[in-house]
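Only one protein chain is missing from this complex, and each of the others stays in its spot.
Right, chain A next:
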Amino acid sequence: MRNLGALERAVMDVLWARSTPATVREVVTDLADRNLAYTTVMTVLDRLARKDFVRRERAEDGRTWRYVAAASRESFVAELMLQVLDLAGDRDAALVHFARSVPVTEADVLRDALTGHGRPDPSGRR
């Protein structure tokens, strides 16, 4: 499992580095130093798509799939932050904290990160 996680991260890094959608073949090429099989990369991309980390679209030929990161790394970090700070929605007992405390400056950092990525601020402030 741990290996799979590392692969997912490597594939995401490739997609984040590219500005345009990539085919499986292109991702394999970018990860040439890892010597990955085509099917392995395809499986990883499929898993990432199921987790909504990656979007799939048809290439111009209408047959091959192309993959693109669903969001930037920063907005995934911001999403994680929202969940950590319990701002993601109602306060369900999804996580159990050591201490809930957000120093003012950090809150500002977060708010900047969020407004920068166009996510609604559930506390009603922007």
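Here is the rule we use: a residue touches a chain if its C-beta (ideal position, glycine included) is under 8 Å from a C-beta of that chain, and two chains touch if they have at least 3 such contacts; residues count from 1.
Assume contacts and distances are computed from a predicted model.
Engineer: Using the UniProt record as the reference, specify the protein name of the hidden chain from among "Carrier domain-containing protein", "Peptidase family M48", "Succinate dehydrogenase" or "Glutaconate CoA-transferase subunit A".
Structural biologist: "Peptidase family M48"
Engineer: What residues on chain A make contact with the chain left out of this view?
Structural biologist: Touching the missing chain: residues 2, 5, 8-9, 12, 51, 53, 73, 76-77, 79-81, 83-104, 106-111, 113, 122-123, 125.
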